[in-house]
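For this view, one protein chain was removed and the others were kept in their places.
Let's look at chain A:
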Amino acid sequence: MNKIVDKEFFSENVVRLEIEAPRIAKARRAGHFVIVKVGKNGERIPLTIASANPEKGTITLVVQRVGVSSRRLAELNIGDEITDLVGPLGQATHIENFGTVLACGGGVGVAPLLPIVEAMKKAGNKVITVIAARTKDLIILEDQIKQYSDELIVMTDDGTYGEKGLVTDAMEKVLQREKVDLSVVIGPAIMMKFASLTTEKYEVPTYASLNTIMVDGTGMCGACRITVGGKTKFVCVDGPEFDAHKVDFDEMLLRLNGYKEIEKEAEQNYLHSKDKK
């Protein structure tokens, strides 16, 4: 069960895993995610289904190593099994022919953006995609994204690849140039906050896919709650996509750091224990 059938590093810290999960491969839609737990003592973490192959019965995850759990997952090899994998979870992205869609992905947020770009293109939209990262090595899935985009703009903070600048710089350029009907933004919370402010200026409806802390992923714990339009929502069951202009990103940014100290310590301990081996 949940056997890894393929693995590829996109960069030092970003890995693509193809996993046997026939039921999930069949049931999933763009926007869905899974919860993964590695090892008996592992933590449950949410990861977007980047793509799926229902015939082969596999799903693909793109994982960025940021802490203990993502590291444990990235260290598994072809042939290994993932202890627990459950899904598909969340609400699927609302896909229709909106006209022109501006899709923006930051960092590993490009992974969850891929299935949406693909589905939007297949629904007949004109898709303009911006992908951005701090530096050249962190740009992922460029070819796959390009395949489904009418136009692709690559941005790096340090200018080592594509254009130099932030996601929002590219967004401004597109928004000034032409009429956009819908924008989808996925990336670090801080990026989504500013991307959302940008589209708000141009009154372009915008969805953000939120990456809050989760435990169960089924609506049972409330760890993932955020405020949207003044109301508390659970990202795992009500989302993960929400009207970006109504999301309280500042609250979300604070909540993401709720376990930061403990997590840092856990990662140090983990790296330390590996050194000793």
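Just so we're on the same page, a contact is a pair of C-beta atoms (placed from the backbone, for glycine too) under 8 Å apart; a residue touches a chain by one contact, two chains touch by 3 or more; residues count from 1.
To be clear about the criterion, contacts and distances are computed from a predicted model.
Engineer: Under which of the names "Chromosomal replication initiator protein DnaA", "NADPH-dependent glutamate synthase", "cysteine desulfurase" or "Simple sugar transport system permease protein" is the non-displayed chain listed in UniProt?
Structural biologist: "NADPH-dependent glutamate synthase"
Engineer: Among A:Arg16, A:Lys126, A:Lys193 or A:Arg255, which residue is in touch with the absent chain?
Structural biologist: Selected residue, touching the omitted chain: A:Arg255.
Engineer: Specify the residue from the set A:Val14, A:Leu85 or A:Ile153 that touches the hidden chain.
Structural biologist: A:Leu85
Engineer: Can you list where chain A touches the absent chain?
Structural biologist: 23-24, 27, 37, 41-44, 68-69, 72, 83-89, 215-216, 218-223, 225-227, 232, 237, 251, 254-255, 257-259, 262-263, 266
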